[in-house]
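If you scroll down you'll find the structure; I have some questions about it.
With one protein chain removed, the remaining protein chains of the complex are shown where they sit.
Take a look at chain A:
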Amino acid sequence: MKQLGFLVHTEKCLGCRSCEFSCKNEHGHEGSFRRKIHSIEDEESKKGHSFHHFSMACNHCENPACMAACPEGAIKKKPNGVVLIDKAKCSGCGKCETACPFDAIKMNPLTAKADKCDMCYERQLQGKTTICVSACPVTALEIIDINDPKYSHYDKAIYGYEMKKMTNPSIRFHKIKVDIQHFWCR
């Protein structure tokens, strides 16, 4: 079975928040973001001079804790691995919000129902990629099938961010270790 997930190229990510705002524009919710940029101090220099950034939303976990927590059975996982909230069934109790270990679910103040990244399900049905991926100016975000063996070498965790492994989040990180090329050096 397929399991779609995000691949984040941490060395490319500038922390520009294009993904955050494009997502907000696409899904149009006042005051809440489905996607968030995290800035973490680098492993090598812990003095606060160097950071790495990565973008994270719902990780469409293999074992979604939110799905089991929902008393209405409003959360489902599609055969491509995308976790969706059925807005018609959601009662807005907020249990999923507390169950999610990644704070990916927020209560939408306008609808009083749970809201999270749906991996632009409607756009994907039209054959388009997610808005965050298309908006990233440095192609730091990608959608991959994490069950595909060709992506198995990517990291499941990132330095400085505690990942809850219980739910098996469908996110992978790619940190390219390239030496900085100084233009004045030969």
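Throughout what follows, a contact is a pair of C-beta atoms (placed from the backbone, for glycine too) under 8 Å apart; a residue touches a chain by one contact, two chains touch by 3 or more; residues count from 1.
Throughout what follows, contacts and distances are computed from a predicted model.
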Chain not present in the shown complex, as UniProt names it (candidates "Helix-turn-helix domain-containing protein", "Penicillin amidase", "Cephalosporin-C deacetylase" or "Response regulator"): "Helix-turn-helix domain-containing protein"
Residue of A:7, A:23 or A:67 touching the missing chain in the full complex: A:67
Which residue of A:25, A:39 or A:98 touches the chain not shown here: A:98
Full-complex contact with the absent chain, from A:12, A:36 or A:77: A:77
On chain A, residues whose C-beta touches the chain left out of the figure: 1, 62-65, 67-68, 73, 75-79, 98-99, 101, 103, 162-164, 166
